[in-house]
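For this depiction, one protein chain was excluded, whereas all remaining protein chains were kept in their positions.
So that you can tell them apart, the chains are marked A, B and C in the order they are listed, and the count of residues begins at 1 in each.
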Amino acid sequence: MKEIKDNARELMKGFCRVCKVCDGKACVGEVPGMGGLGTASSFKNNLSALAEVKLNMRLLHSAVEPDTSCSVVGCDLDMPVMAAPIGGVSFNMGGKITEDEYADAVVGGSKAVGIIGCVGDGVPPFIHEAGYAAISKNDGHGIPFIKPWEGEEVDEKFGKAKDTGCTVFGMDVDAAGLITLRQMGRPVSPKTPDELAKIVEKVHGWGAKFIVKGIMTPDEAELAAEAGADAIVVSNHGGRVLDHAPGSAAVLPSIARVVKGKIDIFADGGVRDGVDVLKLLALGADCVMIGRPVAMAAVGGLQDGVEKYFATIKGQLLQAMVLTGSQTIKDIDARVLFAG
Amino acid sequence: MKEIKDNARELMKGFCRVCKVCDGKACVGEVPGMGGLGTASSFKNNLSALAEVKLNMRLLHSAVEPDTSCSVVGCDLDMPVMAAPIGGVSFNMGGKITEDEYADAVVGGSKAVGIIGCVGDGVPPFIHEAGYAAISKNDGHGIPFIKPWEGEEVDEKFGKAKDTGCTVFGMDVDAAGLITLRQMGRPVSPKTPDELAKIVEKVHGWGAKFIVKGIMTPDEAELAAEAGADAIVVSNHGGRVLDHAPGSAAVLPSIARVVKGKIDIFADGGVRDGVDVLKLLALGADCVMIGRPVAMAAVGGLQDGVEKYFATIKGQLLQAMVLTGSQTIKDIDARVLFAG
Amino acid sequence: MKEIKDNARELMKGFCRVCKVCDGKACVGEVPGMGGLGTASSFKNNLSALAEVKLNMRLLHSAVEPDTSCSVVGCDLDMPVMAAPIGGVSFNMGGKITEDEYADAVVGGSKAVGIIGCVGDGVPPFIHEAGYAAISKNDGHGIPFIKPWEGEEVDEKFGKAKDTGCTVFGMDVDAAGLITLRQMGRPVSPKTPDELAKIVEKVHGWGAKFIVKGIMTPDEAELAAEAGADAIVVSNHGGRVLDHAPGSAAVLPSIARVVKGKIDIFADGGVRDGVDVLKLLALGADCVMIGRPVAMAAVGGLQDGVEKYFATIKGQLLQAMVLTGSQTIKDIDARVLFAG
Partner (left out) sequence: MKEIKDNARELMKGFCRVCKVCDGKACVGEVPGMGGLGTASSFKNNLSALAEVKLNMRLLHSAVEPDTSCSVVGCDLDMPVMAAPIGGVSFNMGGKITEDEYADAVVGGSKAVGIIGCVGDGVPPFIHEAGYAAISKNDGHGIPFIKPWEGEEVDEKFGKAKDTGCTVFGMDVDAAGLITLRQMGRPVSPKTPDELAKIVEKVHGWGAKFIVKGIMTPDEAELAAEAGADAIVVSNHGGRVLDHAPGSAAVLPSIARVVKGKIDIFADGGVRDGVDVLKLLALGADCVMIGRPVAMAAVGGLQDGVEKYFATIKGQLLQAMVLTGSQTIKDIDARVLFAG
């Protein structure tokens, strides 16, 4: 991994410092770029909310060789981890690799290690085109996330995404905070529960599953479930849309309390290693998304970089499962959390 | 804004560093100057109390294009923001622009963007004279704040202020902490509720409104309301009179609990962007005042700087309203606050 | 004061850096010297416990020109402040002024501004001799503090102290932590309540008052009161005897709850300005002792330095009283504390 990170640091110069710990401190306000918006407090809150979680270490048990496999939104995964949808290599990451190379690395690398890569959306069109091409190339093994465009653009995008052969679709409603898109004449906006239900209905009509990303309160988690969504992603969009949002780990338990078991719960934000994955699962998530570290691995080592990064994550997750006495993913619950 | 800040940094050299984040750390104890008194803890508390507030992000709703307009102390504003009364360009800001230029920028710039600028008081007389001239020039569209002088000086000042054509008057009673004024033979002092009531009576006799600034406890908020004040400003005077006062955001909720709806509640202290404005509104304020950042914008870009700064604030406030599901200013309440 | 501090910084080189804020960070573990023992946590806890206290700012009242005078242990003071007993100029402060000059500055300077200076004890004998000489020279206007020696040394010291004409005696029992004294063959030790009662009885027999210094728990405060002490000093000995003791401001309220009104309560530790004085009074103290800052003022400016320092303290205390609505020292109570 060291070589991959060094390479990424070279290629992302001026856009991302590939710090020892990716914590949002060096890149405050660098949007576009890889930083958090404004004071980057939402980015940092993701990290600090996770850091506050401490684990019960246990060694008197039989969880010697744990099983990390799981199933979410109808997909069997080797571990409860996905690559978060990120796009815009040119203006966020320095553009030293192409959007196509990037999407291929993320989608292909994820598939190779038995999990799934998500792809992003945005302006200009080559962002989603690169993602869709990568999913097609991988026989539909990938999840396209579509921005909450106003008007007919949403329908057009869903149509194009369907052609990739994918079985799961996503929408990151939190992208509605990107006022720059509105200023570019491509408005995105919040969606009412009714509007969301119509989108879900269409996707379900295709026999596919739907994930809504950017849920940060229990009431909206319930609205998403009532609108028929198969899954939510608890996410503050990596701290890039609203300054001063709490970290996702801070809101996750209250959200799990109302929708756990009814729909699948994903969470992202500040996940840096396999212990962080275990923490989010213990707080109520069924699956975890990882953003910036995957982007760095993809830029620094293409598909190989992505595979190596996820292999590291799996090793750390396994070790954390042994040390908390968790034989299966389902065993990871509040029992592993130190109550303080 | 970058150019304006760079220019201000040049012009305010030796008086204000125009830091990346204006947080009172670099200018500890620099009074006169732009710093906080003593250890600057009151200045810093303003920032930290706001920083502790986290927001509920919501995207499943219909607040697509929010309305920021509001009405306070009988004035219709394009957004619930005013320029706080600050004076003394020469000894606090370096004197590279004149007190007149400064007051014109603040009052004119505020008016141009549909809000109101307040002007300060002090020694020597050209401070209030510059402010009054700016208000007159803008047809009374500005609010003069008068210091709590002892004896006849108060009456004289109010008389002169009345001539500007203004419809709202203010007094920053917290300036009574400025012992230096007493040492200069121009004593200021706390006011008893009776003394305050007499001032209010006079102002009301003119058909105008009265704001008392420097309220930091629920009991004094009630005393101000009972004395007939139309509004209070929750403020620790930017941390420049009493070291170790709490941040205004920390005391605001308890004050709102006793006088919300009876009088208008203003708050200032540490507001740096539009999200901070939304936070103070959610904590109970009806309108927010901004001090140091406006001063820097005025020094660095005169009226144009002030207008640009407030335009930035409005954009941020709008985005924060979208992302918290707040269609109108009245919708911004405790529901947008993350409970922890 | 700046010149005095600069001078002290020069004279105390190698022993005290006379930092901008005297907070125990730069001099960790420097005992002898001016630092805190070990990790200096007790020194730092004194500062942080005070820093956590925030004040209610009030301006709608009649406390325009407050009265700082008070009476403790039978003495009328211009303000509720004393110079703490500190000795050992040569090994703690660099020895650029003599122990005699130092004691004269502290005792004489305190008397000149209407308060009282305490003097310390230790090895070698010239420490207490310098202190006693200074008190004699000032007609008994000073308080000798005697270490908790074992055996006859206590009685001898009290006898010599009596000859100074003083009317108040003190013992810093917390000095029993100074194991170095035991190693030098001059053992100090804790005192049982019975041993303490016998000392008090003797002092009372002389018609004088007795202060016991180094009380940090409510139970020992009660023991001290039952033993007949006229006053206690809540103090962790400036963090120089036990690492990891709480700050005195943290334990003061629980101690005041049990002995307030029965005996006089002094407190010291981390007091840097007049607002800190007001804080300790509000937390339950009747009088405050100041240590290191007085030592620096004495080294840097002799009696003049001490007088100037106390004049600054008084100005700050006055301003804080105005801004908290406290007309007299007795008015300073929990009402001025921000509850959080």
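Note that in this section a contact is a pair of C-beta atoms (placed from the backbone, for glycine too) under 8 Å apart; a residue touches a chain by one contact, two chains touch by 3 or more.
Note that the coordinates shown come from a computational prediction; the quantities given were computed from them, not determined experimentally.
Put simply, the hidden chain is in touch with A, C once you look at the whole complex. When the omitted chain is restored, the residue from C:G122, C:G170 or C:P246 that touches it is C:P246.
Residue C:S189 is the one among C:S62, C:S136, C:T167 or C:S189 that touches the chain missing from this view.
The set of chain A residues touching the chain not shown comprises 21, 51, 53-64, 273, 275, 279, 315-316, 318-320, 322-325, 338, 340.
Mapped onto chain C, contacts with the missing chain fall at residues 38-39, 41, 45, 148, 150, 173-174, 176-177, 179, 189-193, 196, 214-217, 219-220, 223-224, 227, 236, 241-246, 250-251, 254.
Just so we're on the same page, only the chains that are shown with their structure count from here on.
A linear topology is adopted by the chain contact network, the touching chains following one after another without closure. Multi-chain contact residues of chain A, defined as those touching 2 or more other chains: none present.
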